[in-house]
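Working notes for the structure below.
After this line comes chain A, so read on.
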Amino acid sequence: MPLLDVKNLTMHYTTKMGDVHAVDDVSFAIEPGEAIGLVGESGCGKTSIALTLLRLLPDNAKFLGGSVLFEGVDIVRIPEEEMRKIRWRGISMIFQAAMNSLNPVYRVGDQIIEAIQTHFPIDYQAARRRVAELFDLVGLAPELMDRYPHEYSGGMKQRAVIAMALACAPKLVIADEPTTALDVIVQDRILRRIDEVRKELNMAMLYISHDIAVIAEVSQRIGVMYAGNLVEFADTVRIFKNPAHPYTIALMSAFPSIKGEKRKLQGLSGEPPDLLRPPSGCRFHPRCPYATAVCTESPPEYREIQPQHYVACWHPHLGRS
Partner candidate 1 sequence: MAVRKFFLVFAALGFVAAAQVLNIGIFEDLTTTNIWARIGPDATVWNTYVLGGSHGALYGSVAPTWTWLPSLADGFPSEFVEENGKWVATVKIRKGITWTDGTPLTADDVVFTFNVLLTEVGGQRMAIALGGNWPSYCPDTLLAVEKVDDYTVKFVYAEEPGLGEWTFGALGCPIVQKAYWEPKFQAALQTDDPAASLLAVVPEGEPILGGYRLVRWEPGAFAQVDKNPTYYATGESLTLYEGGGAVIDNPRLGYHFEAYGGATGPVLHKLVEGPYVDSIIYPIYLNQDAAVLALQKGEIAMFLNPLGLAKGFEDRLKATPGVTIISNPPWGFRYLAFNMRREPMSYKAFRVAVATLIDREYVAESVFQGIITPMYSAVPESNPFWHNPDVKIYGKGLTHAQRVEEAVRILKGAGFSWDAEPKVINPGTRNEAVVGVLPDGTQVPAPKGFKLPDGRYCPEIELLAPSAGYDPLRATFAIYIEQWMKELAIPVKANLTGFNVIVNKVWAPDGFDFDMYILGWSLGNPAFPDYLYYFWHSSQDVPDGFNTPGYRNPEYDALAEAFLKAKSVEEARPLVFKMQEMLAEDVPYVILFDTPIKEAYRADEIEFPYTEVLGGIQFVWPLTTVKALK
Partner candidate 2 sequence: MLRYIGWRIAQIFVTFFLFLTMVFLIFQAMPGDYTKQFIMNPKIPPEARQALAERLGLTGSVWDQYLHYVRNVFTGNLGVSFQHYPREVWDVIKERLPRTAVLFLVADLLAFALGYPLGKYIAWRRGRISDYVVTVTGVLFYTIFTPLLAIILLFVFSNVLGWFRSGGFLTPSLWLRPPVSPQTVFLLLTATICGLLGLWAGSHFLTRRIGHPRPRAWARRGLVALGLGLAGIAWGYSGIGSYAWDIVWHMFLPVLAVTLISFGGTMLLMRDSMLEVIREDYITTAKAKGLPEKVIRDKHAARTALLPTITNFTIGLGFIVSGGIVTETMFSWKGMGLTYLEAVLQQDFPLAMGCLTFTGILVLLLHLVVDVLYAFLDPRISY
């Protein structure tokens, strides 16, 4: 059985202007120890999914259906107190803005110790030792643990945040844009480190990024999201070799060529839709070069067009000619 099994997850935000269809009918699964990537333009619902998994959604988030089974437990339906126990120990997260995810008025070490002591009944000294290991693991000098966040550099903070995420040896770590704030070289180094650590500790990993290039190399399977829908899901090689969804194809074409300079999403006119009033039928049709009448009428179902290759499209791009 998969470690995490997301089935037809649907979540909307209620606002004064109406409902925002943030996540609609999303399904995917993560096997223990496996690394998965989730890509899509910003505002396509990636982060919403992450937050749903930890149940950290704001008050106005409305859970409309589906289930999230973590080790067989449906974590969207269990009481808060139990969820609290699952947080960090079962599922932990590396946040987008590492800079701000550390409380400025407490020592970095103490903030990690706090997490450990909440979940394991061990005393302060033991916890300190644990932190020292973690720091060592992410490549930080243990003595740094008694410093305050503002005394850290960007990269160090990021590492600290990673260390924190690993503190309770979780089964699944969600990494939401783990490296966007950093310069390319550091990005690379950190991602590698995360990957090594993952293998060492045999955790499952859920990478979330708007930049497919970043996560391609560290994730075994990749899901592509568009406007609140998971439009394609397959192992990394497949996604790159023969993507089936027109949107994925467009993303691919934005992939750096040898020359290295990025091109604008090719053949894609217009903007991502306003999730307040998502388009009828396939949400991608207004921008889709291959759109036909059917696309505008009914939404395509999310089906397995080839083993382990899921697509939601009326006219999937099959094989290559």
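The criterion applied here is as follows: a residue touches a chain if its C-beta (ideal position, glycine included) is under 8 Å from a C-beta of that chain, and two chains touch if they have at least 3 such contacts; residues count from 1.
Selection rule: all candidates are chains of the complex that A comes from, given by their letters.
All values reported here derive from a predicted model rather than from experimental measurement.
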item	value
Complex partner of chain A (touching, any copy) among 1 or 2	2
Candidate 2-touching residues of chain A, taken from the complex the two chains share	54, 56, 84-89, 92-93, 95-97, 100-105, 114-115, 117-119, 123-125, 148, 150, 164
